[in-house]
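A single protein chain has been removed from this complex, and every other one stays in its place.
Take a look at chain A:
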């Protein structure tokens, strides 16, 4: 067994990290105490600010320790899908900035981006998460499409959770303009936009899912893994948990296997953790909203 630090890669395709044997051993065999002093079910501190991008209909920036994500939501009118004429839709797009890690340069981040995108789409697919019929403008003809653009600015581990929290916050603040069908003309609706910019409606985001990543390390599993911890884990699950504790999607990450028993227990833990995270996030968002206009902090910190 060599003592020299090894280059390791975590299951979520992130940058390679230098890790010494001692660190590895601590991560693997440590008690309910992690390198940064957390217990296994503790999150790192989160900084959240919404409404940073004034051009977008809703936006948020979320920083979980060193993971940094900026999300903007743009609303646009489009025709609904033919199989769902009464619903609008959400479109996710993830951009892994090369700022985050040099590996994202060029098309380096594409795989990860697609993965996150797909999983978000999947976790939002359940009918309980978000009422897409609220986005319908004119049945079969016009609906709102929310383009959710996610920009990953820095990778500090636990990207799934970070992204999901940021997206939820951005959706929470998204203002959808009031629009009404003023006239019909040759089957073409003439839509009229409300003249008051404050005359907007908001989505009910109560049940929008948060993603909770559980990493299996040794015989335990832990939430919010740091990059180092990710490197030491061979498998884990990402669970989408809605505000009502429902699990809307599950995805296994990493190459290792999971025992059915531990999987059940992990899902149970995830749904509990998810509910708490959801509740706290909603509370903080409400706090920010009621505080009214405050000076934006943005990136000047």
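Simple rule for what comes next: a contact is a pair of C-beta atoms (placed from the backbone, for glycine too) under 8 Å apart; a residue touches a chain by one contact, two chains touch by 3 or more; residues count from 1.
FYI, contacts and distances are computed from a predicted model.
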Worksheet item: What is the protein name, per UniProt, of the chain that does not appear here: "Pyruvate dehydrogenase E1 component subunit alpha", "Protein DIS3 homolog", "Dolichyl-phosphate-mannose--protein mannosyltransferase" or "Lipoate-protein ligase A"?
Response: "Protein DIS3 homolog"
Worksheet entry | From A:83, A:195, A:261 or A:287, residue that would touch the chain that is not displayed | A:195
Fill in: Residue in contact with the excluded chain [from A:54, A:219 or A:255]
A:54
Worksheet item: Can you name the residues of chain A that touch the chain not displayed here?
Response: 54-57, 75-77, 177, 179, 182-187, 190-199, 295
